[in-house]
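I'd like to ask you about the structure that follows.
A single protein chain has been removed from this complex, and every other one stays in its place.
Let's turn to chain A:
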Amino acid sequence: MTLYADVQVSRGSFDLALDLTVEPGEVVALLGPNGAGKTTALRAIAGLLAVDRGRIALDDTVWDEPPRTFRTPDRRPIGVVFQDYLLFNHLSCLENVAFGLRARGVEKQTARLEASRWLETVGLSEYARTRPRALSGGQAQRVALARALATDPELLLLDEPLAALDAGTTLHVRAELGQHLNRFEGHTLLVTHDPLDAMVLADRLVIIENGQVVQEGKPTEVAHRPRTDYVAQLVGLNLYRGDASGTAVRLPEGGTITLAEPATGPVHVAFPPTAVSLYVQPPSGSPRNTWPAVVTGIEQHAHTVRVRLDASPAGPADLLADITPAAVADLHLTPGQPLHTTLKATEVHTYPV
């Protein structure tokens, strides 16, 4: 089954026109700045808002097609994790998770049993009787996820699921959310303004700006081939998948990246283009990642210049570096020019796949 969403909503001078599909098991991230229309799109797909034009359907089942068809949210097989979770504070965590099952007619004992199984899955069994108010942000997010998944929805909608967390817990919660999403067999649509969330959690990115799709593709594709300045700034990340053992990550197409912290197994490796430095002479000193590279492209941005490099076979075959226009002049950068690149291991982030 495939989710087809052709969402067209007009609000005053703002027009949202979004066309997207989500395949089963796929995680699609809707990425864009605040006010781009991401949440409006999510609300329309959830049925909290009727589209003005367009069509939303799961295979042959039409959810919304003006002027004839509109299914209210309670008649769509969905689960939603809201930005601030919206857990019912007058109910315990267990009752929160059981709410959807009860609402869909599941008998009370069965619902509670299923709910406690979900609380166990997200690792919060001991909080079954706790009121949501007493939970930490990360715990509340996990209860919200359990509540959304408990009804076994066809479509899981996540609205900025990590935005309400403090920086310290985000890393951990993001990795855990990724594991749950991997296990989920239905369709997932993730709305976020955080490129890292989108890169790490999604199989495919749909980037919108002012209500329009500006780019769409796999995270690495979008990161390496940003089509607009906005996308380049937004997702200007070096992102790779590789196999970690100890402090070394081996990339599938050859090349190795050295980490500051040891890791094991398949991982995402991410670092900003600003963490990459360029030298004409082989540098000496502390950087652990030093690769010879060839310039393959130069792009002018507002205040920086983005240099595209090929650092294979020692490093990544497609590497981005941000440098100042003055440095471009100092280095006399031209395409095809051989250079030396360094990357500080401390600037490299890894996430389990």
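Quick note on the criterion: a contact is a pair of C-beta atoms (placed from the backbone, for glycine too) under 8 Å apart; a residue touches a chain by one contact, two chains touch by 3 or more; residues count from 1.
Keep in mind that, in the parts below, contacts and distances are computed from a predicted model.
**Q** Match the chain absent from this complex view to the correct UniProt protein name in "Molybdenum transport system permease", "MBL fold metallo-hydrolase", "long-chain-fatty-acyl-CoA reductase" or "Fe-S cluster assembly ATPase SufC".
**A** Result for the unshown chain: "Molybdenum transport system permease".
**Q** For the chain that's not shown, point to the residue among A:Met1, A:Ala57, A:Leu86 or A:Ala128 touching it.
**A** Of these options, the touching residue for the absent chain is A:Leu86.
**Q** Which of these touches the unseen chain: A:Met1, A:Ala17, A:Leu48 or A:Val328?
**A** In the full complex, the listed residue that touches the missing chain is A:Leu48.
**Q** Return the single residue from A:Thr72, A:Thr228 or A:Ser245 that touches the missing chain.
**A** Spelled out, the listed residue whose C-beta touches the missing chain is A:Thr72.
**Q** For the chain not shown, which residue from A:Thr40, A:Ser116 or A:Thr151 touches it across the whole complex?
**A** Of all options in A:Thr40, A:Ser116 or A:Thr151, contact with the hidden chain holds for A:Thr151.
**Q** Please give every residue of chain A in contact with the chain that is not shown.
**A** Counting only chain A, the missing chain is touched by 46-48, 72-74, 76, 78-80, 82, 86, 88-90, 99-100, 103-104, 147-148, 151, 157.
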